[in-house]
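With one protein chain withheld, the remaining protein chains of the complex are depicted in position.
So, chain A:
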């Protein structure tokens, strides 16, 4: 599977996927992801995405809720935010119930992932997807798409955790610090937000975390990048 390598171009890859995809839903999605190569941050339509899952293994664990919110550098459009609770095929353990704060009855009445997948992909269409820690969202989404549509779905995302990591975990300072057993700053969503003066949220739903991620990207950009930077420089 194609992962990030030096000579790799996301733009070329996306164009190829648009041609190669068989399923119309995926074909449309990849066409919509063919952004101009010089699309700048302040011109970009983003969508922040967050999954809550039963665990960390995309093969065996399942998505239980999905939150997303469209935004630009100017405004986060909470009115257009979407939130789904999804019924996993396996039994929920009591532990994950506590974590997600979702009740059994909510889950029993919820749709299966196959029923909402189309809507989710349409919401992502034409927008640059933003996540905090891309492994979860990209692996779980791909895994679901493979199971439901029989094809793979890899595409570039902006990862706010990666942006924090580059700031705090790369460079000689951090290496030196690590060498001497120093503790590096946490790049978890909650801790990263505090560094930008963003508030601590008390709920931890996929919805709140998606909004929290959108706010974090606005803050990161305002602190670190000119808004004319091409969005592709932040793609992972």
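Everything that follows uses one rule, which is that a contact is a pair of C-beta atoms (placed from the backbone, for glycine too) under 8 Å apart; a residue touches a chain by one contact, two chains touch by 3 or more; residues count from 1.
The definition used in the following text is that contacts and distances are computed from a predicted model.
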From the list "Arabinose 5-phosphate isomerase KdsD", "Ethanolamine ammonia-lyase small subunit", "3-isopropylmalate dehydratase large subunit" or "Zinc carboxypeptidase", give the UniProt name belonging to the chain omitted from this structure. "Arabinose 5-phosphate isomerase KdsD"
Among A:24, A:197 or A:226, the residue in touch with the chain that has been omitted: A:197
Write the list of chain A residues that the hidden chain touches. 67, 69, 71, 74-79, 81-85, 196-199, 201-203, 205, 207-208, 211, 214-215, 218-219, 222-223
